[in-house]
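For this depiction, one protein chain was excluded, whereas all remaining protein chains were kept in their positions.
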Amino acid sequence: MTGSGPILTAEGLGHDFGRRMAFTAVDLALWPGEVLGIVGESGAGKTTLLRGLSAQLTPCRGRVLYGDRQGRQIDLYAQSEAERRLLLRTDWGIVHQNAADGLRMNVSAGGNVGERLMAVGERHYGQIRARAADWLARVDLDVGRLDELPSSFSGGMQQRLQIARTLVTAPRLVFMDEPTGGLDVSVQARLLDLLRRLVGQYGLAAVVVTHDLHVVRLLAHRLMVMKGGLVVESGLTDQVLDDPQHPYTQLLVSSVL
Amino acid sequence: MEQPSADTMIAIEGLAKRFVLHHQGGAEIPVLAGLDLTVRAGECVALVGPSGVGKSTILRCLYGNYLASAGHLWLRHDGRMVDLAALEPQAVLALRRQTIGYVSQFLRVVPRVPALDIVAEPLIADGLDEAAARRRAADLLSRLRIPPALWPLAPATFSGGEQQRVNIARGFAVAQPILLLDEPTAALDDGNRRTVVAMIGERKQAGTAIVGIFHDEAVRDQVADRLFDIAAARQAA
Partner (left out) sequence: MTGADYNFAYLDEQTKRMIRRAILKAVAIPGYQVPFAAREMPLPYGWGTGGIQVTAAVIGPDDVLKVIDQGADDTTNAVSIRRFFRRMAGVATTEHTAEATIIQTRHRIPETPLAAGQILVYQVPIPEPLRWLEPRDTETRRMHALRDYGAMQVNLYEDIARHGAIAKSYDYPVLVNGHYIMSPSPIPKFDNPKMDRSPALQLFGAGRERRIYAVPPHTPVRSLDFDDYPFTVQRWDECCALCGATDSFLDEMIMDDRGSRLFICSDSDYCRGRQGAGEAAE
């Protein structure tokens, strides 16, 4: 966790849908190489917050700063949309809960992984293909399936393909929304193991939204607990889970089977 | 805090810990109050007292796993005393990486991660390259008599004693200057118990300050320089 400052900072962040508050008064600082978990029940505002942090939704209040590779702090929503999109194609990555949202289902596995390379100007077919194959191997997918469509893959394989597609441009910051949602328990464990390994190996900073406390226990250094659009508790993951302070967190922890 | 002597590694001042159970009528369970304890470099302090008196709670507070309700937890980190109770989570993580080692009672296994990687992980996090970390992890596992055939396997299927030894290897992997031990020998046979006692002795020699819970009195007598009776301390306070 080196670098001259946080890689992502939120100050007084808030968003409303019409008169309904989605989340409000969120402050956070994420450091390079650090994984932040955001937990809470459905409707707590986690996913909207993730979208607000990751340039997918312009929040009504507050600001988001990104600490870039040169050590500058960039005000995300003061940037032009072109600059934000460039960031999303290069330094950032997003892993969606539904692989279908993050993949092109009518495009081969290799094309899916190669897209981000092509989006940043890579124009050598052989090299794009070689890097796509390399990434399939890194996420434990059979390289022989490079030309197959994701629709022929299982849910867990699709999710791993989505991760390969996201990491191929070596992003520094990854946003994940329920990365293990909707998968079988054994498949979940394998995916979590992979994510843990990749996060450690590439020193990724990540924000992971989930309602699954096992996921954050294994993946996140720090934890934020949300309820009704507010952050009710935050701290080290093991501390929040083992010594929860807020009534809601206690309920959440005690509800785990 | 008062001026600590140069070899003070841990200085607990007025530590209190109570649990508030919001879903049981806000019941308040006081566990620790007004606790003071100082541990010097190279010293091993054994926490004693009946079960439920808060021995593990002290260790967990010292590791930042539990939040202190009141008081200070001064730890020597990077050559100066810092109050763990007042640190940001980010700083607590740095403290754990560099300064505090912790062997918990049970290994919290990560599904599918091989034993060797579990032990090597803190070494890699400390900045060692992967090959060297694996060599050091292999040395530790060998010393604790984990057969090499088990190294590539995830410890979920190991026996209690094997899991505990993997846990000890992980906790001893990085030689942090402060070491917290929660029943490290509970599930071990004589041979392995002797090994762990020897390992603790070596760390004391190297100047590590150790706070531990040892139910095995023989082990306790061999490693502890001093006993800290929590019940007595509570009455005195």
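Per-chain numbering from 1; labels A and B assigned in written order.
The rule is short, and it goes like this: a residue touches a chain if its C-beta (ideal position, glycine included) is under 8 Å from a C-beta of that chain, and two chains touch if they have at least 3 such contacts.
This structure is a prediction, so every number in the text was calculated from the model and none was measured.
Colleague: Sort by label and list the shown chains the missing chain touches.
Modeller: The chain that is not shown touches these displayed chains: A.
Colleague: Which of these, A:110, A:150 or A:171, touches the one chain of the complex that we don't see?
Modeller: Selected residue, touching the omitted chain: A:110.
Colleague: Please identify which residue in A:129, A:211 or A:246 touches the non-displayed chain.
Modeller: A:129
Colleague: For the chain left off this view, which of A:78, A:118, A:170 or A:256 is in contact with it?
Modeller: Spelled out, the listed residue whose C-beta touches the missing chain is A:118.
Colleague: Residues on chain A that touch the omitted chain in the whole complex?
Modeller: Those residues of chain A that touch the unshown chain are 81-82, 85, 89, 104, 107-108, 110-112, 114-120, 123-126, 128-129, 146-147.
By our rule, only the chains that are shown with their structure count from here on.
Colleague: Cα centroid separation between chain A and chain B, in whole Å?
Modeller: Going by mean C-alpha positions, chain A sits 32 Å from chain B.
Colleague: Note which residues of chain A are touching chain B in the complex, please.
Modeller: Interface residues on chain A, with respect to chain B: 1, 29, 31, 34, 189-190, 192-193, 196, 200, 218, 221-222, 234-236, 238-239, 242-243, 245-247, 250-251, 254.
Colleague: Can you name the residues of chain B that touch chain A in the complex?
Modeller: Spelled out, the residues of chain B in touch with chain A are 19-23, 60, 64-67, 89-90, 92-94, 110-113, 121, 124-125.
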